[in-house]
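One protein chain is absent from this view; the other protein chains keep their places.
Letters A, B and C mark the chains in the order given here, with residues in each chain numbered from 1 onward.
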Amino acid sequence: MSSKTHEIAHDVAEHPVHGTAIYWWIGLYLTLVTGGEIACFYFEHVIGPWVTPLILALSAVKFALVVMFYMHLKYDSRVFSGIFIFGAALGTLAITGVTILYHVLDVLR
Amino acid sequence: MATTTATAAIPAPAVAQPKTGLWSWITTVDHKRIGILYFWTSLSFFLIAGLEALLVRTQLIRPDNHFLSANWYNQLFTMHAVTMIFLALMPLMAAFFNYVVPLQIGARDVAFPRLNALSYWIYLFGGLFLTIPIFLGKMPDGGWFNYANLSEPAFSPGLNIDFYVLGLQILGLSSIISSINFIVTIINMRAPGMRLMRMAPFTWMTLITAVMMATAMAVLTIALTELMFDRFFGAAFFDVSRGGDPVLWQHLFWIFGHPEVYILILPIFGIISEVIPTFSRKPLFGYNVVIFSGILIGWLGWGVWSHHMFAVGLGPIADSFFAVSTMLIAIPTGIKIFNWLATLWGGSIRFTTAMMFATAFIATFTIGGISGVMHAAAPADLQQTDTYFVVAHIHYVFFGGTVMGLFAGIYYWFPKMFGRFLDERLGQAHFWLTFIGMNITFFPMHFLGLLGMPRRTFTYADGLGFDTMNLIATLGSYLIGLATLILAYNVVRSARAGKRAPANPWGAAMLEWAMPSPPPEYNFATIPVVRSRMPLWEGSNVLAEGIPHGREMEDTEEVTFAGAKLGKVSYPDDENIMSADDLGIHLPPPSVLPILLALALSLFFASFLGSHWLSLAAVICVALLVFAFAFEPGHSGH
Amino acid sequence: MDSAARAADPAHLDTSTGLDSRKMAFWTFIGSECLLFGSLIATYMAYKGASVTGPCPHTTLLWNGQQCPGILDIPLTSISTFDLLMSSLMMVLGLAAVQRGNQKRAAIWLGMTAFLGAIFLGFQSYEFTTFWHEGLTLQTNLFGTTFYTLTGFHGAHVFVGVIYMTVLAVLAWRGKLGPEKSLNVEIGGLYWHFVDVIWVVIFPLVYLIP
Partner (left out) sequence: MMSRVEAVRVRSARERGPAATIVSRLRSLAVRAVPGLLTLALAACGGAETFPQTTFAPKSDYAIQIDHLQMLTIYLGVGVGVAIFCILAFILLRFRHRPGAPEPKHVHGNATLEVAWTLIPAVLLAIIAVPTVRTIFATQAPPPADALEIDVRGFQWWWQFGYPQPNGDTIFTANEIHVPVGRPVVLKLRSADVIHSFWIPQMGGKRDVVPGRTNEIVFTPLEEGVYLGQCAEFCGSSHALMKMRLVAHKPADFQKWLAHQAQPAAEPTDSAVMVGKKLVTAGACAGCHTIDGTSASFGKTAPNLTHVASRTTIAAGVLANNARDLTAWIHDPQSVKPDARMPNLGLKPDEIRYIVAYLQTLY
C-alpha cells in the first residue's frame, strides 16, 4: 500500500503510547471536579451569582477530560476531532440560542 | 506510472451473485442499483405530489370553488409539500448521491453498502406508510411545518397528524443513516490522488449536504419525539394550559427546517457546477470559491432559522439579528451565481436539454433568491409572510431551483445510469413547457401575495381581485403537469429503448465518465490514480492508460475532445465485459437483512398506532436483526 | 489489527485518510447525537422555571407566589454521577486490556462497565419511582415532561450501552475479542463515553444550576 494514498493520514498509533495509569488519574480528576461541582451547589449562597458559570466551567473541564483522554481525541486523528467538534458546536449553538431567546430576550412571556 | 495495484485481490466468495430478478434487487447492496431504486421510487412520488398540487390548483381556479372541501384541501396541500420534500426531491438527490458520488471519487462502492440498502428500504417503507392515509382520507393536514399547538391532540384528534409524526420519524432515520454513510464514503473512499480539493463539485456539495442532514435531521427527530410524547403519552411540551409554548416547536422545526431547505439546494449547486462546465467546454470558474461558498452557506444556514418567525413577536433584537444573518447568505449564493456566469462567459455553449435546464435554473433560482432577500427585510416580511408571496418564493427556489436542477441532472446522468440517452426532442418539449409553465404558475403568486392573498386558504372570495391571477396560475400548473407527463414517458421509454450512450457522451471531465455506461458492478477494474481536478480533461493520457474498463481493447472506440483522447466508447451489452469474478474483485455479497431491518424499524414507529405489544415485538425484532447485521458473514461494519 | 484481517475487510481497504471507516462513521453518528441531545437540552432550558404547577426541581416560587417544593435528590444523583464516571474508567481499562490481548481481564473490566451502567439505571429507576410517588409524572407539568424525556432518553442510551457492553464482555470471556478485534471495543467505548459525557452536561444543567 503506497503512502500516497494516505493523503491526510496522520501517523496514528493504534494504541495510546502510555500505560493505563493515566486513566486512573483522569478518573480521579473527574471525581474531584464532580465534587467541586456539588460543593458549588451547596455553597451557592457563599459564591453568589458566579455559581452558574462556575459549575458550567467545571463541567466543561469534565467534558474535555473524558473526550480527550477516554475517547482518545487527544491522540487520535484530527478528522475525528473535527467531526465531533462540529456536532458539539452546533448542539451548543442550539442550546445557547434557545436559552437566550427564552431567558434573555423573553419580552412577551 | 499510471496504475497502481492498490486493490488487494481477494478470491471471490463461492456464492455467485444473482444478477437479475426481483430477489437480486431486494438483496442488492450495489450503490448503482440502489441509486436506480431511489430514482424510480422518487419519480413516482414526484408524480403523486404533483398530482396533489394540481388538485390544489384546480380548487383555486376560481373564487368560492367547491371542487375540494376544506378538509381535503388542507390534507392535499400538506401532503403535496411533505411528499415533494421528503419523498420526491430528497430521495431523487439520494439517487444521484448513490449513483454518481462513488464513481466520481473512484470508489468501488460506498463505505457501508448494507447500510446504504437499509436507508433505501426505510425510505420506501416510510413513503408507503405516508401513502396509507391517502386511502383512509386521513392525510396529515397541519401544513408541512405542522405548527403546534394546532397539532396537539386537543385540536387535531384524528390520525392525520399521527401519520405525519411517525412517517417523518421513519424518513428521518433513513436520512441520518444515509448521510453518515456518504460522509464516510466521501472522506474515506477516495481513489489515490483524489485530494479533497480535487473532488468534483457535486461530490463536494453532497458532502456538505450530508453533514447538514446528519445534524439537522437529529433536531427534527427531537421535535417530532416531543410532539409524539404529547400525542401518545399526554406530555405537556406544547400544551398551553400546562405552560407549554407552541413557539418552541417553531424554533425546533426551523432549526431543522432552514438547513433542510439548503439541503434541498446544495446538491443542485453541485449538479449545476457539473453541467455548466461540461456544456460550455470550460472548467468551472473559481472552483475553490464555489466550494468554500458552499461550506459557508452550510454554516450560515444554521444561524437564520427565526426568519420564518418574524411575525411571532420575538422582539426587535432577535428580529434584527436574524434579518441580517439571513441577508448575509445572499453573498455566498451570489458568488456561486456569478461564478457560473463567468464559466459560461467565453465558452462554447451547447444547448442540450441538461444545459437548458441548468441555464434556466440560474434565472429562476435568482428570482427565488431575491424574493428570499425581500423576506429577510423583517418589517416588509410582516406583509409578506404567510401569503402567496412566500408560496412564490418557495416554488421559485424549489421548482425553479431544486426541480430544474434535478431535471438537468436527470438528462445529464441518465446515459450513465441506463446506458441510453433520453430522447432530446422530447427533452426540449419538456424543457420549454416546464419553463414557461412554471413562470406562468408561480410568477403571478408574487402579486397575489402582495395584494393580500394568504396562503393555505382553501378558497377565496370574489371581489378581492384574486380571480384572474389564480386562473392564470392554475392554467400554468396544467402546463407543468403536461410537461411532467412528457418527462415520465421519456424516462420510461428511454430506459428501455433510448439511443445507446457511449462512456463519455458529453465529453465531460469527471471520473464517472471514464467507465462504460452503465458501469460494471465493480465500477473500476483497477482503482485509478487521480492527478487532476478534471481527470478526463487534463492529462488525458492518464485516462487512456490508467482506467481499464475490464474489457478487450478492440471493442472500444476512442472518445476525443479537442483533439485529445478522452476515453473509450463502449456498449453495455458487450459480451466481452469481464465480471468481478473474472477480475478477482471482491464485492460484498447481497444481503436480505437491510430490507428486514428496515421493515422492523418502520414497524416499530407504525406500532404506535397499534398496541404496545406490537411495539415490543418490533423492538425485539430490531434487536435481533441488529445482531444478525453485525455478525453477518462476508460483511464488516455494524 | 493484523494486515490479513485488514485486507479481508472492504471497509478498511486502504481508505483515503488511513482511518478506519467504521470508526469515522461512529464519530459522525456521535456528531449527530450531539444535536439530538442538544435539542432535548435546549427544550429543557427553554422550559426551565415555566411550570405552572409543582413539583419543581428546586424549591422555588411559582408564578402565583406559591411555594413549590424541590424534588431533586442531589446526594443520590451525585452518587450515580460518580458511578457513571467510574464506569467510563472501567471502559478504558477494558479497551486497554483488549489491545494488550488480555481477554479474561478485559472481560472483567467490560463486565464492570456494564454492571456500573446497570447500577446507574437502578438509581434512575429508583429516582423515577420516587418522583412518581411524589406526584411528578410525564403529564404533571413542564418540568415532569422535560425531565423525564431528557433523562429518560439518556437512560435509554445507557440501557443500550449496558447490553452492548455485556455482549462485548461475553465475547471477551469466550476469547473472541483478540487484539485484532480491538476496534469493536474501541467503538463500543466511544459510545459509552459519549453517553457519559452527555450526563456530564445534564447533571449540572438539570440538577445543580438553580
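Everything that follows uses one rule, which is that a residue touches a chain if its C-beta (ideal position, glycine included) is under 8 Å from a C-beta of that chain, and two chains touch if they have at least 3 such contacts.
Every value quoted in this text rests on a predicted model; they were computed, and no experiment measured them.
Of the candidate positions B:Leu51, B:Leu328 or B:Ile436, contact with the unshown chain belongs to B:Leu328. Which of B:Leu136, B:Ala461, B:Val492 or B:Ile620 touches the hidden chain is settled by the complete complex: it is B:Ala461. Touch with the chain omitted from the figure is made, among B:Val289, B:Ala429, B:Leu485 or B:Ala628, by B:Val289. Remark: the omitted chain is touched by one listed residue; of B:Ser24, B:Asn71 or B:Gln428 this is B:Asn71. One chain of the complex is left out; on subunit B, the residues touching it are 61-66, 69-71, 74, 142-143, 147, 149-150, 155-156, 240, 243-247, 280-283, 285-289, 311-313, 315-316, 319-320, 323-324, 327-328, 330-331, 334-335, 337-339, 341-342, 344-351, 359, 362-363, 366-367, 370-371, 373-374, 376-387, 443-444, 447, 450-465, 467-469, 471-472, 537, 562.
Throughout what follows, only the chains that are shown with their structure count from here on.
Taken together, the touching pairs cover every possible pairing of the chains.
Separating the centre of subunit B from that of subunit C, both taken as means of CA atoms, is a distance of 34 Å. Each chain gets one centre point, the mean of its Cα atoms, and the points for subunit A and subunit B are 35 Å apart.
In subunit B, the positions touching at least two other chains are 6, 183, 187, 190, 192, 215, 219, 245, 248, 251, 255. Residues of subunit A found to touch two or more other chains are 1, 5, 7-8, 79, 83, 86-87, 90, 93-94, 97-98, 101.
Listed in rising order, the residues of subunit C touching subunit B in the complex are 7-17, 19, 21-22, 24-25, 28-29, 31-36, 38-40, 42-43, 46-47, 50-53, 138-142, 144-146, 149, 163, 184, 187. Residues 1, 14, 16-19, 23-24, 27-28, 30-35, 37-39, 41-43, 45-46, 48, 74, 78, 81-82, 85-86, 88-89, 91-93, 96, 99, 182, 186, 189-190, 193-194, 196-197, 200-201, 203-204, 207-210 of subunit C are the ones that touch subunit A when the two sit in their complex.
Chain contact summary for the complex, subunit B toward subunit C: residues 6-8, 10, 108-109, 111-112, 176, 180-181, 183-184, 187-192, 194, 214-219, 221-223, 225-226, 229, 233-237, 242-245, 248, 251-252, 255, 586, 588, 623, 636-638.
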